[in-house]
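The complex appears here minus one protein chain, its other protein chains still in place.
Up next is chain A:
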Amino acid sequence: MADAALFEFLHTEMVAELWAHDSDPSPGGQKMSLSVLEGMGFRVGQALGERLPREMLAFREELDVLKFLCKDLWVAVFQKQMDSLRTNHQGTYVLQDNSFPLLVRMASGQQYLEEAPKFLAFTCGLLRGALSTLGIKSLVTASVAALPACKFQVVIQKS
């Protein structure tokens, strides 16, 4: 879908800016960094969460919220569902996407593994932001063993 393409292009460009400044630090202004990307993703995730239809927001329990993220939110944002969701039933969830769209354009396998975190920071924020709108405080990190598969780890923060 063309709309999705625009987001992907913008995201790639934002990450490319991060790359450029890593290798050539220049003066003037705070440049993009992983935490900045994550922060932007958070704000966008919050805003997206606010746009969800009302009936989707009546969740009975925490696991339902995570299932919602894996199915409905992921489909809305990335046109596919998350491939698996695991939990220890003690507030930690691992969401696995075997073919994460923002990584798919990069080579598959071990090449560019170092760069992968840059492509995941925004989405980690997105998940954290959506969870926040749904009333859940969390810490979200991501890991990649082999592109384009990746895992998002969500740890619920009890206040």
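Following the convention adopted for this analysis, a contact is a pair of C-beta atoms (placed from the backbone, for glycine too) under 8 Å apart; a residue touches a chain by one contact, two chains touch by 3 or more; residues count from 1.
What we mean here is this: contacts and distances are computed from a predicted model.
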Practice prompt. Out of "Prolactin", "Trafficking protein particle complex subunit", "CDAN1-interacting nuclease 1" or "Sodium/hydrogen exchanger", flag the one the UniProt entry gives for the chain missing from this complex.
Written response: "Trafficking protein particle complex subunit"
Response to the item:
The listed residue (A:40, A:85 or A:124) that touches the chain absent from the view is A:40
Fill in: Touch criterion as defined above, residue of A:99, A:133 or A:153 at the omitted chain
A:99
Response to the item:
The missing chain sits against chain A at residues 1-7, 9-14, 16-17, 28-32, 36, 39-40, 43-44, 47-48, 51-53, 72, 75-81, 99, 101, 122
